[in-house]
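To start, the structure under review is shown below, and the notes come after it.
Excluded from the complex is one protein chain; the other protein chains are retained at their positions.
We call the chains A, B and C, going by the order they appear; numbering starts again at 1 in every chain.
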Amino acid sequence: MYSTTGIEASNYVSTYNTAFYFIAGVSLLLLFGLTIAMLYFVFRYNKKRNPVATQIEGNTILEITWTIIPVLLALFMFHLGWAGWKPTTKPPKDAMNITVIARMWSFLFVYENGKQSPDLIVPLNTPVKVNLVSLDVIHSLFIPEFRIKSDIVPGRQKFMWFMPEMEGKYKIFCAEYCGLQHSYMHSTVNVMSQEKFKVWFAESAKPIAVAGNAPGAVGEAIMRAQGCFACHTPDGTKLIGPSYLNLFGSQQVVIRDSKEVTVTVDPEYVKRSILDPNADITKGFPSNLMQSYRSTLSDDDILKIIEYLKTLNDK
Amino acid sequence: MISTAEIHRDDETSKTGMWLFLFTEMLLFGGLFIVYSVYRYRNPVAFHFAAQELSVVIGTINTIILLVSSATIAMSITAIQKKNKKLALLLLGVTILLGLAFLVNKYFEWGEHFKEHIYPGSSVLALRGQGDVLFYGLYFFMTGLHALHIIIGLVFIIVIATSILRDKIDSENHVLLENSGLYWHLVDLIWIFLFPLFYLIT
Amino acid sequence: MAENEKNHIIPYRTFLYVLAGLIALTLTSVTLTQISLGTLTVVIALIIAAIKSSFVLRIFMHLKFENKMFSRAVIGVIALLCAVITITLLDYLNR
Partner (left out) sequence: MITQNSNEEPSYLDYKGKYKGIFGWILSTDHKRIGLLYLFSIMSFFVIGATIGLLMKFELIAPGKTIITAQTYNAFFTLHGIIMIFAVVIPGLPAVFGNFLLPIMIGAKDVAFPRLNLLSWYFYVTGVTLVLISQFTGQGPPDTGWTFYAPYSFRTTGNMLPAVFGAFVLGFSSILTGLNFLVTIHRLRAPGMTWLKMPLFPWTLYATGWVQLLATPIIGITLLMIAAERVLHIGFFDPTLGGDPLLYQHLFWTYSHPAVYIMILPAMGAISEIIPTFCHKTIFGYNFIVASSIAIAFVGYFIWGHHMFTSGMSGTALYTFSLLTFIVAIPSAIKVFNWISTMHKASIDLQTPFYWAVGFLFVFMIGGFSGLVLGSLATDIHLHNTHFVVAHFHFIVFGGTGYAFFGAMHYWYPKITGKMYDSRWANIGLIIFFTGFITLYGAMFFLGMKGMPRRYYDYDEIFHTGNIISSLGAMVMYFGLAVIIINLVASLKNGRKAPSDPWGGKTLEWTIPSPPPVENFNEIPVITKGPYNYK
């Protein structure tokens, strides 16, 4: 009746279920009981059946009873919720560390060995501690199947942790409204067996090795992983940022120190746009939206990106 | 208990309304005090040094100015009750002058900061670090809002003074004067807290 | 009813005494806070501010002579504000 699959995909599912079933169960019971009582009174004591009402002012003993019983129920409900929440604050010492970098509108997961991935790939039955970093506004990392969610607040050190207990792929959503493409800010968590994970983890530090060798393919793969296409399109459609179509080599009017300047889009300019996006603001576009990629892109990556941009010119 | 506005003037009603309004003012500044306490707790060092830059002398003078003006407006009520219209007007005049003096002081104080390129959004301030940005942001916003209240209070008092001049307010009917007094005291009350928070606690 | 109470006349003298007291407290607070006393400074400054404001409330704002209801409401509002500040700080002090 409820939940997607009923599986226990993480360590939080069972405590969540206990709290949920207790609260929902008591609630449904009370709801049915009270509704039936109400409908019975409406039927039994309507004007036709009971022409004269009996005046009753109240009954203190009853009042006390129906204060105390809900208090006890409510305290127990609170207790279940607290008990289920408590473990989320205490990650085991041996937990694996992953950092998520959230920005409008993509997640990027960075592993301890420098490996980066737009998907969260984790080994089965291993506690995972995710350090939460946001570069712009508040986002929220939400894995419904794991029953866990945590806001990613810019300027704050925070983490969340969980233990995946079932192999498979599950959805990740951004659950805090973060602007235009909020509903497209999603990803996948891929729980692998520990052996498979080891293999994946040891592969080349960059995830894009297998992109193929068409010109610009690697650049495109890098950009996909970094989430550039959330704001820029390769086909001329204007999204939040300027489209890449015929961008490279063109003339652009930009605003630099609140003065308009015309620049040519050469490698130097592209590099600056990526590493220091707020230095030159392309005219007609908002400032402060694109954040620097200094922490996640190397010079080499940027060369690959330029290679890709070049391929968009002859269309 | 019976009385309706049309039939009979009801001072108690009007005073109750004024007090309730003052409560909303208290909470308006209350919200800012919450922000202040949180940021002071998070940036103790920056707040410490930033507060030392404010002039205790000007702050003290302004505190005393407001206290005296509070006393004068309170005395003007006594004067009106004793049917001493001249004295009441004189005391209100003093209150207004003191209020203006407060604002003039504030003007010079702020001007001094502006000269040192300390104002919201200034790049010099931004360079000094986030604690300073927060301290001065709060300082300008809270004292600015307070100054706005001083201006409103002055307008209120001027209106009341003209009513006294035209004998609309006299020893029998002075609840409006009392209400303007209440408002002015509230402005004073808020300053009583702003002063130590910004100037004294370093 | 308040009709007769409202004409309670406070002598000028009272106000002058209170004013003198307030100024004295201000100066005390200035001198005390100029000496380095650590966290105690905050406490002292706030206690003095609280004493000053109770004078303003009770005498200048006539609470002492009004219907008790007013003083109770003022105390209630101040208590509420303090409670809200405390609860907000519950978060910040324990992070």
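Quick note on the criterion: a residue touches a chain if its C-beta (ideal position, glycine included) is under 8 Å from a C-beta of that chain, and two chains touch if they have at least 3 such contacts.
Note that this is a predicted model, so its numbers are computed, not measured.
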**Which displayed chains the hidden chain touches across the whole complex** = A, B, C
**Complete:** Contact with the hidden chain, among C:Ile23, C:Val42 or C:Val84, goes to C:Val84
**Request:** Write down which of A:Ile138, A:Ala217 or A:Ala279 is the residue touching the left-out chain.
**Result:** A:Ile138
**Asked** List the subunit B residues touching the unshown chain?
**Response** 1-6, 10, 12-13, 16-17, 20-21, 23-32, 34-35, 38-39, 42-43, 120-121, 126, 129-131, 133-134, 137, 140-141, 145
**Asked** In terms of residues, what is the contact footprint of the unshown chain on subunit C?
**Response** 77, 80, 83-84, 87-88, 90-95
**Request:** In the full complex, which bits of subunit A touch the chain not displayed? Write them out.
**Result:** 2-4, 12, 15-16, 19-20, 23-24, 27-28, 30-31, 34-35, 37-39, 41-42, 45-47, 50-59, 62-63, 66-67, 70-71, 74-75, 77-78, 80-85, 88-89, 136-138, 140, 142, 144-145, 147-151, 153-156, 158, 171, 173-184, 186, 286, 288-289
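In this text, only the chains that are shown with their structure count from here on.
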**Item:** Chain centre separation in whole Å, for subunit B relative to subunit A (CA means)
**Value:** 47
**Fill in**
CA centroids of subunit B and subunit C: separation to the nearest Å works out as 15
**Item:** Numbers and ranges of subunit A residues touching at least 2 other chains
**Value:** none
**Request:** Return the residues of subunit C touching two or more other chains; collapse runs of consecutive numbers into ranges.
**Result:** none
**Request:** Spell out the residues on subunit C that touch subunit B in their complex, using ranges where they run on.
**Result:** 1-3, 6-7, 9-12, 15-16, 18-19, 22-23, 26-27, 29-30, 33-34, 41-42, 45-46, 48-49, 52-53, 56-57, 59-62, 66-67, 70, 73-74, 77-78, 81, 84-85, 88-89, 92-93
**Prompt:** Quick one: in the complex, what on subunit B touches subunit C?
**Reply:** 11-12, 15-16, 19, 23, 26-27, 30, 33-34, 37-38, 41-42, 56, 60, 63-64, 67-68, 70-71, 74-75, 77-78, 81-82, 175, 178, 181-182, 185-186, 188-189, 192-193, 195-197, 200-202
